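Here the complex is missing one protein chain, while the rest keep their positions.
Chain IDs A, B and C follow the sequence of writing; residue 1 opens each chain.
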Amino acid sequence: MFDTSFEILSNKKIAQNTWEIVLRGDTRGIAPGQFVNLRLEGFYLRRPLSVCDFNDGTLTLIYKVVGRGTEALAALPAGTALDVLTGLGNGYDTSVSGPRPLLIGGGAGVPPLYALAKALIREGKTPAVILGFNSAGEVFYEEEFRALGTDPTVTTADGSYGVKGFVTDAMELDYTYFYTCGPEPMLRAVYAKSVTSGQFSLEERMGCGFGACMGCTCKTKTGHKRVCKDGPVLTKEELPW
Amino acid sequence: MFDTSFEILSNKKIAQNTWEIVLRGDTRGIAPGQFVNLRLEGFYLRRPLSVCDFNDGTLTLIYKVVGRGTEALAALPAGTALDVLTGLGNGYDTSVSGPRPLLIGGGAGVPPLYALAKALIREGKTPAVILGFNSAGEVFYEEEFRALGTDPTVTTADGSYGVKGFVTDAMELDYTYFYTCGPEPMLRAVYAKSVTSGQFSLEERMGCGFGACMGCTCKTKTGHKRVCKDGPVLTKEELPW
Amino acid sequence: MVNTQVTLSGLVLSNPVIPASGTFGYGYEFAQAYDINCLGSFSFKGTTRQPRFGNEPPRIAETASGMLNAVGLQNPGIDRVISEELPKLRRVFHKPVVANISGFSVDEYAECCARIDREEQVGLIEVNISCPNVHCGGMSFGTSPESAAEVTRAVKAVTTKPVYMKLSPNVTDIAAIAKACEDAGADGISLINTLLGMRIDLKKRRPLLGNTTGGLSGPAVFPVALRMVWQVYEAVNIPIIGMGGVASAEDVIEMMLAGATAVEVGAANLVDPFASKKIVDGLPQAMERLHIENLSDIIGGAHHG
Partner (left out) sequence: MVNTQVTLSGLVLSNPVIPASGTFGYGYEFAQAYDINCLGSFSFKGTTRQPRFGNEPPRIAETASGMLNAVGLQNPGIDRVISEELPKLRRVFHKPVVANISGFSVDEYAECCARIDREEQVGLIEVNISCPNVHCGGMSFGTSPESAAEVTRAVKAVTTKPVYMKLSPNVTDIAAIAKACEDAGADGISLINTLLGMRIDLKKRRPLLGNTTGGLSGPAVFPVALRMVWQVYEAVNIPIIGMGGVASAEDVIEMMLAGATAVEVGAANLVDPFASKKIVDGLPQAMERLHIENLSDIIGGAHHG
């Protein structure tokens, strides 16, 4: 855990209600599947956002504007300094992926899979990617995934873009392992349809984000886990679904 | 009462703990002796500041940095937008001043006398000015008063600048009326020593600043008065001292 | 077109927004800023039998997302309210007003309520048994079910208009006190008054307020107010006027979902004189965003989901 000051380089809308913010600062100790926790002036609790991309000096996050906090975040101009806790949570374990892992993201669950895809490719693996959205206006990062050399399948619930249906409708693939992030109903559907082991990135309302307050505890087959500290990534074997 | 947005043109230290802020915006309905009420991000109550100077498009305020609120105000850079309620309170009545009014300001009570001096001079009167401070480092606006054509007497309690002593030690003057603003002990001393009628600008912790909450009521010979609405300027005859 | 109308014991309000007693004077200061007839109603400054100066200064202190006040029921007394304030008010406000009455004895409550009940402008009487800033009386009537019921019975015996008892949050069991008021004949419950708080002046090392303690209001108390409205809604079958830290149209909706039929706006008026108007103006848009057609449909809606 590091408490760092980042500077906003850019903060722009990239799809319906969806914003991408690029920050400059110390990115040491950040890993795919982890999250960072932003302090916003005028709001008491921090806002946890999953890591979408990072390199030596920049960090990219993607967020949905869903309430007053994210509205305030979307209004911040470039140059603003942000107090950010980094290095939070257990990220994805890429060592168990096998050669052809499947990455399944839904809506606001897409971003962490981007950093993961980069890491897997760096390790010489060939990830397949399924990105699910409600409708065409919400689709983002298809091109970015393509630029990595993957061939993402995009699904939309209303069929306005790509394959009509849910991510599970596109899961008829040959894969060695899977990684997924998205709303819980989607995660449960992926769980039910999956034929290999895999890793799930969970979401829960958090107090602190670093394991102190027990605000985000969930039940697993191996005991109570704090989504923020023991997760957000849990394995298929741990989930009591 | 107007609710207006002002933009900070400059915000700089002019003496020990003392800052001058110049704002650009709609100054209609602002009069000498009145105050404005500033909203500061992160603070629930507004900060009332007396009007130091104003013209068609700019407003000058002077404030002491005494706590977290004024510290935050002092940190605001030029260009910042401020939500300001203007046109608050009853200002000085210049019609009763006679030809040679005396203006007596102490510390943070000096600023409203500047706009008043300008108004009196515009009316063809010859104000005499006494400005009291604790010590040399706190002295401000002596030159500004001089530039108006007045010849201010500056007193310091420790004698480090000007006349050693309190403003009342410099009150041996021939005057037709007086106007004063400063800490209550000073106002009471002026009251005791004055030989003419005069007007006092009072200070009290305020809730709203526009007469609604009764948070700043004081007792006078003519009933209960709200410092923010019936004041801040009260006449010598009203004060029960 | 959304419908913002609500009804309090037969009194129809065009919208549920009511500036709270003590934050709106007798209306004139605000009438100078905007046409206050856009409001559902407003609750005037707490009135007692005798004129009162209130407490020694300072009476106001700032807190995180809130403020303390220890005004102590400054008011001109019921005689002048009836002879001077109400006629002046009539010129700027043309709807029934909520008359907020305080007292220091059961008799005083009854006498003042009986007198204000006869005034045509008054639509509803709000009986403040919860002022934290006066000694002997005020809040003490609101801290036990028995004394709350006693005041309720005395006032109901001498009035014809709806009587709403305004309760203190500084109690262990707000629902029991509300229930006692209902059983004693109250037409409705108004809550919450302020939470008792204090601040200390670090330099002087003395309490900041002249009265030592004061009443906390502002967004800081909203979650406590909401919880108490929720609890009272579960305990009684009479309407509730909810208040405590309301600052937006969304807050009004949240209060109504918890069980409020109408909502008072307090401290927000003091930091933004246009706050109540902005809330009224913002309601239709907030309702559309939340798919609410008739505002009165959502009263207590969060209890049965």
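One rule holds in what follows: a contact is a pair of C-beta atoms (placed from the backbone, for glycine too) under 8 Å apart; a residue touches a chain by one contact, two chains touch by 3 or more.
Since the structure is predicted, the reported quantities are computational estimates derived from the model, not experimental observations.
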- [ ] Using the contact definition given at the top, list the shown chains touched by the missing chain.
- [x] A, C
Task: Residues of chain C in contact with the chain not shown - done: 61, 63-66, 68, 143, 170-172, 195-200, 202-207, 212-213, 216, 218-224, 226-227, 230, 245, 250, 253-254, 257-258, 290, 298, 301-302, 305
Open item on the list: Take the complete complex as the reference. Which residues in chain A touch the chain that isn't displayed?
Closed with: 1, 3, 39, 43-46, 69, 85, 204-208, 210-219, 224, 229
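Quick note on the criterion: only the chains that are shown with their structure count from here on.
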Task: Chain whose Cα mean lies nearest the overall Cα mean - done: C
Open item on the list: Report the chain whose CA-based centre is farthest from the CA-based centre of chain B.
Closed with: A
Task: Mean-CA-position distance for chain C and chain A (Å) - done: 46
Open item on the list: Suppose each chain is reduced to the average of its Cα coordinates; what separation in Å results between chain A and chain B?
Closed with: 56
Task: Distance between the centres, which are taken as Cα means, of chain C and chain B, whole angstrom - done: 36
